[in-house]
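Here the structure comes first, spelled out in structure tokens, and everything after it is commentary.
A single protein chain has been removed from this complex, and every other one stays in its place.
Each chain gets a letter, A, B and C, in the order it is written, and its residues are counted from 1.
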Amino acid sequence: MTESTTLKKKDFQSDQIVRWCPGCGDYAILSAIQSVMPDLGVAKENIVFVSGIGCSSRFPYYMDTFGFHTIHGRAPALATGVKLANPDLSVWMITGDGDGLSIGGNHLIHILRRNVDINILLFNNKVYGLTKGQYSPTSDQGMKTKSSPDGSLEYPINPIRIALASEASFVARTYDTNIKHMNETFKAAAEHKGTSFVEILQNCVIFNKDIFNEVYDKDVRQDHMIHLEDGEPLVFGSEKKQGVFFDGVSMVTRALEEENSPAGLMVHDSRKHAPFYPNLLASMEFPQFPVPVGVFKRVERPTYESMLCKQIDVAKQKKGTPTLDSLFQAGETWNIV
Amino acid sequence: MTESTTLKKKDFQSDQIVRWCPGCGDYAILSAIQSVMPDLGVAKENIVFVSGIGCSSRFPYYMDTFGFHTIHGRAPALATGVKLANPDLSVWMITGDGDGLSIGGNHLIHILRRNVDINILLFNNKVYGLTKGQYSPTSDQGMKTKSSPDGSLEYPINPIRIALASEASFVARTYDTNIKHMNETFKAAAEHKGTSFVEILQNCVIFNKDIFNEVYDKDVRQDHMIHLEDGEPLVFGSEKKQGVFFDGVSMVTRALEEENSPAGLMVHDSRKHAPFYPNLLASMEFPQFPVPVGVFKRVERPTYESMLCKQIDVAKQKKGTPTLDSLFQAGETWNIV
Amino acid sequence: MTKTIDRTVLENAIIRFCGDSGDGMQLTGSQFTTTSANLGNDIATFPDFPAEIRAPAGTVPGVSGFQIHFSSRDIHTPGDQPSVLVAMNPAALKANLSDLEQGGLLIVNTDAFSKVNLKKAEYESNPLEDGSVERFRVIRIPITELTHRAVAETGLAKKEADRCKNFFALGIVYYLFDRDMNLTLEWIEKKFKKRADIAAANRLSLIAGYNYADTTEIFTTSYSVPAAALPKGKYRSITGNQAIAMGFVAASKLSDRTLFYGSYPITPASDVLHELAALRHFGVKTFQAEDEIAAVCAAIGASFAGCLALTGTSGPGICLKSEAINLAIMTELPLVILNVQRAGPSTGMPTKTEQSDLLQAMYGRNGDSPLVVMAPATPSECFHYGIEAFRIATKFMVPVILLSDGFLANGAEPWAIPSSDSLPTFNVQNIAAHAPYQPFERDPETLARGWAVPGTAGLEHRIGGLEKADITGNVSYDPINHEKMTYYRAEKVARVAHDIPQLEVYGDQDADTLVVGWGSTYGSLLTAINALNSNGKSVAGAHFRYLNPFPVNTEAVLRQYKRVIVAEINTGQLDFMIKGKYNIATTPFQCVQGKPLYVSDLDKFIRLHL
Partner (left out) sequence: MTKTIDRTVLENAIIRFCGDSGDGMQLTGSQFTTTSANLGNDIATFPDFPAEIRAPAGTVPGVSGFQIHFSSRDIHTPGDQPSVLVAMNPAALKANLSDLEQGGLLIVNTDAFSKVNLKKAEYESNPLEDGSVERFRVIRIPITELTHRAVAETGLAKKEADRCKNFFALGIVYYLFDRDMNLTLEWIEKKFKKRADIAAANRLSLIAGYNYADTTEIFTTSYSVPAAALPKGKYRSITGNQAIAMGFVAASKLSDRTLFYGSYPITPASDVLHELAALRHFGVKTFQAEDEIAAVCAAIGASFAGCLALTGTSGPGICLKSEAINLAIMTELPLVILNVQRAGPSTGMPTKTEQSDLLQAMYGRNGDSPLVVMAPATPSECFHYGIEAFRIATKFMVPVILLSDGFLANGAEPWAIPSSDSLPTFNVQNIAAHAPYQPFERDPETLARGWAVPGTAGLEHRIGGLEKADITGNVSYDPINHEKMTYYRAEKVARVAHDIPQLEVYGDQDADTLVVGWGSTYGSLLTAINALNSNGKSVAGAHFRYLNPFPVNTEAVLRQYKRVIVAEINTGQLDFMIKGKYNIATTPFQCVQGKPLYVSDLDKFIRLHL
């Protein structure tokens, strides 16, 4: 019915009014996804967006594809069911830092290690938006909110590190103020066979306004972020004069000397050196380090659904086309005559 | 009533018959714990064992302390409640690879990042014992069980890596056939202020018999394990002729040259270099690498319960001893006369 | 403020302020409430929050409302239909107009009825011009423009000046109901201490609104609602969520035990977490868990360790807690579970009220798993049940589910502040060490086992979710023992009936018809029955605050009447329980619209069945 090649961004916009707060970072992410969609070459009817609960999780309503706004934290399990049922679908999962790392943390771990071919976008605004502003698992320790008037006591987790420990085969980070970077990252995620995990730094203008500005604001971005590019050295700073070095058992940043490729300067390669290297990268946290964005890791590993289908094929080959009668009569039987 | 200093191992043995299968690794772990207990200098009545569900989780019944055999996967949350309610208690949590990493994985992450001062022992037998032998999150891919007759499709997770990604402040590994190593590890865990996470390699003789033999069997142990000791280089092998080297972005093992401290040979330090170094260690997996056992990481960080108590103290200081009447009358009031 | 004018004296009035989420309607409403309460009116209020955090300005989903019922007699509900509706924009008009009573007063901000705004509200034509508002007395005021003019002297930017228009509207309504503005003026000074320009603008705007109403004589009539004859004393306005939080803290103080609250944010229960988190100086330990399961499990752990342990959530969260609640039942530990119900099933309508989790509270767990269920009837009663729930939980070593709902949680009414001396104390004893200590020994009267708290030498013991042997508490698979323990658990809950007040009948006791309800519908039922009685209609009422066990006299009361009407906001849950338990034929009245029962609907229905 729909010819995927002729699809436009607006074909992916549903008729629902978008209801996020004015200025919310979610708008930019929605727009980026809608504009990436036509490039995937997948017909609309073969695309499914699954989400949990949270501001971010209203996302499926705004996509003119199949969509399922499920329950809090359970999107990974639901999306797994969709994909296992029909491996031909392109399945996208939307979650938040609360939905995906608080109530849903366990499902996230398990979908990642299973490597179901689903693209996961985790909108990290470091706060519970929908329930009006309590701290989340990524909130900074000490954050004052209605549920932590004296400051949160909890040490935050880093979504990328959790994804890597969960043996994710594709791990990336992007941010809501850079449409181009989002587009590239989402496309890379879509291309990857297996679970793709993408953390998106997202601005909640109501409850955690501009929390990422110290990292990604235009003025500081060059000094406080590193854009990872395969084959490129880890250099940053407005004049690319700073580099990331490995000093034996940890990492340091220092100014580049005159030489072109000083010893110990790391060169990015998202496809190699797992598990060691992506973990090193993931441990770079602001303000000690610039924040890496881009693809941390991508490795090929058979997807869960492909292995499942293979088991079915092999079983069918081995046992022939089975009939119910053969099933019923398996095992010991006797006749009453 | 009980004088902690005069306690003996047998004081910690309850009157219940131990009901694990003959030959189960759990017996040795129980014995190790019972013999370590008197050394802690804690009175019996101040010790609480909390567990989930599984063979391993029957543990509390066999300890003559306070004990709570809870529900599947939820021990971390329950233990957190116990400790927050009464920070003076010495709280121990027992879990399995299914209980702790399958259904209970999320609670595990969150107790670790919160750093509640609890000692967690995860009995990893790479199988569901109590429900008779299905694969678990640590089972090898391809494992054939009743629920995976054609082989499990799931990629295993490494408990140590999950613990580190969860920002655990103390992470260690030990194994059921080495009482001395268990004793030392449990003592180190008990001494640590904050959540201590200990993975114990445990033999399930019924459903996953001798799965760790290729690692810890007497014959191969020296070649297939590394015993981590602070200040000692990472060398292994029957003649200590092999070492672990860092080669820039990953790790390798190779034979030691003649020199005493060859370049790149790693020296263990559980207290430094977090988060980079413990992660490197944790990524050493058999058979590419010898399996590290001992303390991977220990860092000091305020415990959740100490911060909570401090908030209470500060609030009391600031607001004086509050009365119910002051609470009732807070905010806008009016009089009807 | 000087001219004296004639006013129509009303017994009561219902006003609803509505506008965009950003228009400050909750603030306007609460200012009017405070002022009226100080004048001695009885009041009841109910906010209507939008489901979205901040839906696009000007759209229907972004509308926020606040209804106030104030009276010179005692009242029990925020009222069915407003007699005065203040609508700040077309979307607000659209969402609220159908509620305004026939002939009611409609005050609209005409400036907001631009083409763009009409479109955002999905109006095809302007309702102010197409006859849609004909049935009402419409007062059209260009509030935005008048506000701008009023605050011009402060030099505020347009956007900030705009924000003052709610005070202009409030000024109009203050004039209309003859309210003194001083309290609000004081509040403005205090609130904007650090922004003198904004304080000035709001002050100017409020006064301008008042004066505009006064000088232009846009109102053909104006009103006064005299003070009510409320009992003497000190009052404050209180919502159910605030009251219940204070009740829990009171329980903690009275029993001298630490209050532990394990919770995970969820509408409409989150505010209880917020209230309690601010009470660290009372030693309250709040724990925002990673999910509802962890929240209840942490509470059970805290109970084991000797705290007054509480967990709170709304319906979907109760689903998640159900397995652990059973653990508390099995281990016979005290635990209070607060369910601030919302419209279901599933995610349902999170911001709307409903009473549809009663059967879940009763039966939503595997196995025969009895526990105590209570439901406060008014916002201020929530305070009492916060204490009562812990009294019962600790006395009987049993979990107690407290059923509040969105209406109680956010609805407000005056609360006669009790003196702490007047509160009952209750003693909660840890058992002392004794030999041989047996974890499942029971008190012969209550059947409660002892609370053996870690830290007490000699009481070391093990409990868990497996069936326990009577007395010793060892794991047991013995058939007869299981039956015995099953009946102990049931009987223990049944005996609570002797520890709670009997079911009271109000209204015309000798009537043929009894109307029963439970929980938050009390205000509506009481109002409807009183009114019927005043109109010479004979009908009685009885209200359940204790749902499990029912009060001991329940069957006797019900059997006294020829007809028992069971009114509730669900498809018949209490109704089912009454029939299932007592085999009494009933007449159900149900309304499942995510809102409180309307007195007018009850009135109509009851008349039909007299």
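Note that contacts are C-beta pairs under 8 Å (C-beta built on N, C-alpha and C of every residue); 3 or more make two chains touch, one makes a residue touch a chain.
Note that this is a predicted model, so its numbers are computed, not measured.
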item: Contacts of the hidden chain among displayed chains; value: A, B, C
item: Selected from B:Ile179, B:Ile206 or B:Val267 as touching the chain missing from the view; value: B:Ile206
item: Residue of C:Asp20, C:Asp111 or C:Glu323 in touch with the missing chain, whole complex considered; value: C:Glu323
item: From B:Lys146, B:Lys241 or B:Arg254, residue that would touch the chain that is not displayed; value: B:Lys146
item: Sites on chain C contacted by the missing partner chain, in the whole complex; value: 51, 61, 314-316, 318-320, 322-323, 326-327, 329-331, 341, 343-349, 351-352, 354, 356-357, 359-360, 362-369, 464-467, 477, 479-480, 482-483, 486-487, 489-490, 570-571, 573, 576-577, 579-581, 583-585, 591-595
item: Positions on chain A where the hidden chain makes contact; value: 1-2, 14, 16, 43-46, 48, 50, 53, 60-61, 63-71, 74, 76-86, 88-89, 106-107, 109-110, 308, 311-312, 314-316, 318-320, 322-325, 327-329, 331-337
item: Missing-chain contacts mapped onto chain B; value: 17-22, 53, 55, 71-73, 102-103, 105, 128-132, 134-135, 137, 146-150, 206
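Heads up, the rule we're going with is that only the chains that are shown with their structure count from here on.
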item: Chain B and chain C: spacing of chain centres that average the CA atoms, whole Å; value: 44
item: For chain A paired with chain B, centre-to-centre distance based on mean C-alpha positions, whole Å; value: 29
item: Multi-partner residues of chain C (each touching 2 or more other chains); value: 280, 290-291
item: Chain B residues counted as touching two or more neighbouring chains; value: 106, 109-110, 308, 311, 314-315
